[in-house]
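Below is one structure, written out as structure tokens, with a few remarks after it.
Here the complex is missing a single protein chain, while all its other protein chains stay put.
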Amino acid sequence: MTVILQNLHGNHACAMGAIAAGCRFFAGYPITPSSEIAERMSRELPLVGGTFVQMEDEIASIAAVLGASAGGIKSMTATSGPGFSLKQENIGLAAAAEIPCVIANVMRGGPSTGTPTRPAQGDIMQARWGSHGDRPVIALAPASVKEVYDQTIRAFNLSERYRMPVVLLFDQVISHLLEPIELADMASLELVDRPWATGDSAGFEPYASTETGVPPMPRPGDGYRTHTTGLTHGEDGFPTQDPEVVTRATQRLLDKVENHRADIESYECHDTEDAEVLIVAYGISARAARAAVRRARGQGIAAGLFRPITIWPFPEEALKAAASKAKAILVPEMNAGQLVLEIERIVGHDLPVAGLNRIDGQAINPDEILQRIKELAAK
Amino acid sequence: MNEITPDKFEIRDYLRLDLMPHFMCPGCGHGIALRALLWAVHELGIDKDNLAIVSGIGCSGRVGAYIDANTYHVTHGRPLAFATGLKLARPDLKVIVITGDGDCLAIGGNHLIHACRRNLDITCLMLNNEVYGMTGGQVSPTTAETRLTTTTPAGNSEPAFDACKLAEAAGAGLVGREVTMQTPALRNLIKEGLAYEGFSFLEVMSDCTEIYGRKNDLGDSAEMVLAQKSDMRPEAYTNSAEQPFRPNRLVTGILARNDRPEYGDTYRRQAAALCGEGDDAA
Partner (left out) sequence: MSNLEIRFGGSGGQGLILSGRLLFQAFVMDGKHAAQSQSYEPTSRGGFCNADLVVSGGEVDYPLVTAIDYLVLLDQIGVAPSAAMIRPGALVLSDSRLVPEPPKGDFTLYQFPFTDEAIALGNHRAANVVALGALIALSDICDRETAARAVGAGTPKAFLDLNLAALQRGFDMADDLSADLTDNAAMR
């Protein structure tokens, strides 16, 4: 395998990962700190036969992405908090109509316009619950430039495999971080295409379940002439309010993720085997946590780091295993305490779970975490 | 199903018959618009397999589902944005947007002006019934002044949009308007729009008999349709509380042409040039 070394910052790594994953359509709207993703895509896509379009607003961007993906082209958009809020309704449509797409959300301080150029991790719960109704969610949180590249490719693969939107969550620090990264050559990449409908169009049911729960997608032009709607629909694709069909349809959407957790969940463990103080951190905060854990170990403290890369669905069983020796869990986040709620839910009340939170637009640094590790270890 | 022959238009060849009966109210003009559209599709010989219909939310949004084609029923106000992505990704598809006055001019107004400006090869059919029918009859951007709706109990005090003037000013390649009563003329207008290589905006004056008509004592469907070309129709912008029903003749037919490069074509030529393959094309 030949390896190409490139110096990329996070936003460019996201764009290059998308191109490598086979993304050939990008629609976006300028927003700090994600704009370089759009800028890079506007340069790269024409070179590979793809299309870039800057739309009139954030909603139009995600709507155009859904249109392009419905046409059979791998598609993505990128934004930050305010735009992520605006896109929520159409993310719901993507989930309901099972239109694959990738949404990169480069998190900045909120609420509202917030602190546009400062990092935050305040959209964790929005990624899970931002669009109304019960829907399946996959969200990935890379912690380095290299991981932005890799997880963007993975986001497309998961999106295609399960026919649903996948959200990439990173932050202003990583988006503008320059790191040398090794890009695998294209031939060695595993790329996934959505299951396509083949065979007889007569009697074809576009939303009939399959063994995987993922129905093959009819490509317009292939003769299936199906209906795609955000209204809750039956196997035939047409709207229904029949309680049984509605239950079945909604449950199948949720099961696509629930039944494939092993494939979707990803995480990293550092020194968790004997960790008495377990840090659960993601994104840039996990970088600080890793440095803090290293230093704590240097001082003889049994600290460890559990780093979810897949934030939603949260890798529950893996966390429980990593916390088996823990006496306390610390969750550093650049928000007022979001993922900590999920951690508390998973580990139950037997184990004390503490937050370490910053809402000042500053990244959490290793010293702060080390200090808390020491306090928790001394208890 | 019958074989489609170019000479005879049989609407059943283009409908999803198993969805009948349709859900439109008796007297609703949307069905006539649907017939005119499918008639135009037939006469132009457009292949249903390559036909994509994108619609939004509202009564107009539900019309598309009856068409035996690739149909997309998306979020409120966003069919033009969705269609923009679809057409850019799949230039081989014939993309038609069916939208309504609320979907297109209120919640989706921004997408309309930019679709006009961008001039991508999409035909936008706006079914104007002057009201939000699906939600029970609230005032819309095209409701005439003084009209009663469920949210204007004292009569509408906002001026109405002239959607065609808006589309023309925003740069749409082709702009036209027709009433449902003149079905062959409506078919011809839609044919012009579908054949046009660029963005065509077509306003269809529909009628909401059940809700809007009743609320305003506009008579039955036949009376409402006839009134569309009569002197009693208020003209957008020019009405006032003092003189609400100024006589006018509703202008129909092709109202504006603005021939300029089609967006997708331009993009692909520029992309080819960037790839170093565009030397010959230039």
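Going in written order, the chains are labelled A and B, and every chain counts its residues from 1.
By our rule, contacts are C-beta pairs under 8 Å (C-beta built on N, C-alpha and C of every residue); 3 or more make two chains touch, one makes a residue touch a chain.
None of the values given here were measured: they were computed from a predicted structure.
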_Quick check: which displayed chains does the absent chain contact?_
A
_Out of A:P116, A:G234, A:G337 or A:P352, which residue would touch the omitted chain in the full complex?_
A:P116
*Pick from A:A13, A:L177 or A:I279: which residue touches the chain that isn't shown?*
A:L177
_Tell me which of A:S42, A:T232 or A:N365 is the one touching the absent chain._
A:N365
*asked:* Contact with the hidden chain only, please: which subunit A residues?
replied: 5, 7, 32, 116-118, 173, 176-180, 284, 287-288, 290-291, 294, 363, 365-367
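Please note the rule applied: only the chains that are shown with their structure count from here on.
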*Distance from the CA centroid of subunit A to that of subunit B, rounded to the nearest Å?*
37
*For subunit A, which residues count as touching subunit B in their complex?*
24-25, 27, 45-47, 49, 51, 53, 55-57, 59-61, 63-73, 75, 89-90, 93, 220-231, 238-239
*Can you list the residues on subunit B that touch subunit A in the complex?*
16, 19, 48-50, 52, 54, 65, 68-75, 77-78, 81-90, 92-93, 110-111, 113-114, 267, 270-271, 274-275
